[in-house]
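Complex shown without one protein chain; remaining protein chains in place.
Chain lettering (A and B) follows the sequence in which the chains are written, and residue indices restart at 1 in each chain.
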Amino acid sequence: MARWGAASNHDGMQRPAPLRLHPDRLLPADAGVRAVAREIYGAVRDLPVISPHGHVDPRTLLEDQPFPDPASLFVTPDHYVTRLLHANGVPLDALGVGRTALTEAQSRQAWQELCSHWHVFRGTPVRYWLESELAEIFDVQVRPSAETADAVYDQVAERLAQPSHRPRALFQRFGISVLATTDDPCDDLATHAALSADPTWAGRVIPTFRPDAHLEVAAEGWADLVERLGKVADVDTGTYAGWAAAMELRRQHFIAHGAVSTDHSHVDVRTDALPPAEAERIYAAALAGRVTTQEAAALRGHMLLEMARMSCDDGLVMTLHPGVRRAHHTPTLEAFGADTGHDIPLRMELTDALRPLLQRFGMHPNLHLVVFTLDETVFSRELAPLAAFYPSVHIGAPWWFLDAPLAVRRFYSAVTETAGFSRLSGFIDDTRAFCSIPARHDMSRRLDSGFLANLVAEHCLDEEEAVATAVDLVSGRPTATFKL
Amino acid sequence: MARWGAASNHDGMQRPAPLRLHPDRLLPADAGVRAVAREIYGAVRDLPVISPHGHVDPRTLLEDQPFPDPASLFVTPDHYVTRLLHANGVPLDALGVGRTALTEAQSRQAWQELCSHWHVFRGTPVRYWLESELAEIFDVQVRPSAETADAVYDQVAERLAQPSHRPRALFQRFGISVLATTDDPCDDLATHAALSADPTWAGRVIPTFRPDAHLEVAAEGWADLVERLGKVADVDTGTYAGWAAAMELRRQHFIAHGAVSTDHSHVDVRTDALPPAEAERIYAAALAGRVTTQEAAALRGHMLLEMARMSCDDGLVMTLHPGVRRAHHTPTLEAFGADTGHDIPLRMELTDALRPLLQRFGMHPNLHLVVFTLDETVFSRELAPLAAFYPSVHIGAPWWFLDAPLAVRRFYSAVTETAGFSRLSGFIDDTRAFCSIPARHDMSRRLDSGFLANLVAEHCLDEEEAVATAVDLVSGRPTATFKL
Partner (left out) sequence: MARWGAASNHDGMQRPAPLRLHPDRLLPADAGVRAVAREIYGAVRDLPVISPHGHVDPRTLLEDQPFPDPASLFVTPDHYVTRLLHANGVPLDALGVGRTALTEAQSRQAWQELCSHWHVFRGTPVRYWLESELAEIFDVQVRPSAETADAVYDQVAERLAQPSHRPRALFQRFGISVLATTDDPCDDLATHAALSADPTWAGRVIPTFRPDAHLEVAAEGWADLVERLGKVADVDTGTYAGWAAAMELRRQHFIAHGAVSTDHSHVDVRTDALPPAEAERIYAAALAGRVTTQEAAALRGHMLLEMARMSCDDGLVMTLHPGVRRAHHTPTLEAFGADTGHDIPLRMELTDALRPLLQRFGMHPNLHLVVFTLDETVFSRELAPLAAFYPSVHIGAPWWFLDAPLAVRRFYSAVTETAGFSRLSGFIDDTRAFCSIPARHDMSRRLDSGFLANLVAEHCLDEEEAVATAVDLVSGRPTATFKL
């Protein structure tokens, strides 16, 4: 390794490598195809950002305080970033994970770890996003490295202190037309209400109903959740019927605050109905702490089916993000909390698991079921065929580990030949890293353009249709899929 | 959306977009590679079409009546077309699905739905095939759309009325050297016999022995099938041994009518042998309507093994098309019948499931076992390794949802490095859309050429070998695999 790490120069001078974003990045390498891709990309580059699913904290926008420091913004809360540093030997502790606020020394240490491990992100979208953010939002012009870490830190910190880099200013600069948050059914949504009521704020920030914990009846603390749900809904949740009624009421509360969708992430998507008495029996057993793993899974499937029924009734879009073994490494969970980089995907099955739901509600005009997966095998085998028949099934964009250039190309390759483009959800950033939103959407638009340009280059699509499709993917699809 | 839908022009003029087939469509975009691909494609473009598996009704050719109307030819019976319209909100009823004949008004309505939803087929092979058919067979020169629907309808209808567009004329024009149909074991094959006996007909149309329903012993109506089988075979099918004897006789009947293969499509390909007494016991229980799901599956596996044994004895090629949950949406099945677009693939396993069969018969010189899959994961993991050892195992071409440009490229990528090209079946169209046959075979030849051209461009294959391989894939492989 040269002195400047990955940043050494060929002329031997020890200047840091520059950080430059090429205007054609991620477009196809072939000159002819790239020219077409540029045309398509030009038509979508500046369209508003629609973000119907993500994890930004709405208080950030309500309070509009300056972001505290570079590491708290870019490193500590983002498991995309911390996981790969951790895999390369950096303890999560050194990155501030699990802490609520960082001292400047701690922030600089975390930042130093990030920059000195810049090479481990080669080939990853995380690097792509971070470079885009640093260059475009913070005007950084040198590649991060051990040597440049402090200088980059200073520059980012300096920008963060300016009014132009407060959350609301960035929200506007990013061109976000709608931003969804993710919220527990018991949340009173006061933050959303206050933001809506703020006469100085014109953005659209909407909650998302995420009842996962309420469906895991064998998990520790579930009975407390039930009690809390009963309280906020003012319904007796001592029975399954009461639980369902409370859920309906909370969904109405969310709808009243602008919610358009519910989100569900469990290990599978089984949706088998239970006889009502059996649902009540298991529910009672769960409340009493005497439920088996099998019974809990059965009730979860029944509850998921119930959620689909409620979507038919109240019109909330239902999104599924299944198939993850959460907190794979228990000691890390205990020391640092959830969402710390060790959620690991599982094999997925949709055809039989969703059949009970689709038999009942698959043709219901109110149901929009958006299915995401981290198991790529279901794209061509199950998800595209389902979405190519059921009007209610929409194909969720490549998500999380798959929100990456080559994965997106595999996704398009796998689903569009069966389902075309009309059955896609459009891009979902699903991020908790606020500043990554424009980079993520821009990456997606570049990839859309490249894929469509290839279809044009192989004479399967006219350029004018490719442009229309790209615009639809950015604007039409998410608007229609999420009923925005 | 502009007034002409997806067909608006950049100059703002409201002329419909043209329908033009580019001579290089689907060939690689890179100019150097494309030049090689053109050479290879030129060597196979005009070779005769061999179609050893499909679903064309032989009466069409026996009777040689004009096709009734555009929708009945292109839309109503083709679940590739109707499923995606249905997913986009068009009721199957509006497409004539489930009806035996359409009035002109109904046909025009279905046609209008197709044309006004032309954009939903972007990126799909269905669009590619339809455009090829409209342009090449019916001389259509405008892109279908809501506005052009009636004009295109009129043109297609006008051509259909001409002698040049009757089934036999098209069969000859398509250059079909052999066409296989799909038939129940109880079929008397009178249509095939009449066609063979017709002195004015020189084409080769052969039946395929498809006994699926006879192996699903727990299904409603199975006992009636058994009785019918006994009658047509003139054998007592009251025992399993009698059933097997009847099957052997029907296979002889098919062979006498030109059949070269049997076809089998069940949810899995388990082939475990049962002790003879156990097979008889389950068979009897099934006849009495007292069979469990597990027993029925066990007997089906045994029967499938028996079919392989018969293939060793009588030489019929055995093709497997497994892994589909048929009629996923029961209400649609009940309203519109089978094959209406909601058969959804399942995860597949071959290594252990086929082992009993291959342990017994895998080295038998008479056995040709052609394995298809809709689960792409088995291509590189199981199917190519099996075919790269067992002389009896042939790799079936990408089928159904996978008969599409990008899927075919994935298929070649997944299997040829392990199994080369000599273990492939060659292209199978498997279509019930007669007019799509030339477009499908042409698409396949273009994709073969592109894949081989890439090997040449990367200096892994000489061009002369690439040409020989392409010719072999079109002529040699299907002829040898299907013993034609």
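Here, contacts are C-beta pairs under 8 Å (C-beta built on N, C-alpha and C of every residue); 3 or more make two chains touch, one makes a residue touch a chain.
This is a predicted model, so every value here is computed, not measured.
When the full complex is taken into account, the listed residue touching the unshown chain is A:375, out of A:216, A:263 or A:375.
Although one chain is not drawn, the whole complex shows that of A:24, A:212 or A:463 it is A:24 that touches it. Of the listed positions B:219, B:468 or B:484, the one in contact with the omitted chain in the full complex is B:468. For the chain missing from the display, the contacting residue among A:53, A:86 or A:355 is A:86, taking the whole complex into account.
Against the chain not shown here, chain A presents residues 1, 6, 8-10, 17, 21-22, 24-31, 83-84, 86-89, 119-125, 127-128, 325, 328-331, 341-347, 374-377, 401-402, 404-407, 410.
Take chain B: the residues that touch the chain left off the picture are 30, 32-33, 349, 351-352, 355, 358-359, 362-363, 377, 380-382, 384-391, 393, 413-414, 416-423, 454-455, 457-462, 464-465, 468-469.
Criterion: only the chains that are shown with their structure count from here on.
Each chain gets a centre from the mean of its Cα atoms; for chain A and chain B, those two points are 39 Å apart.
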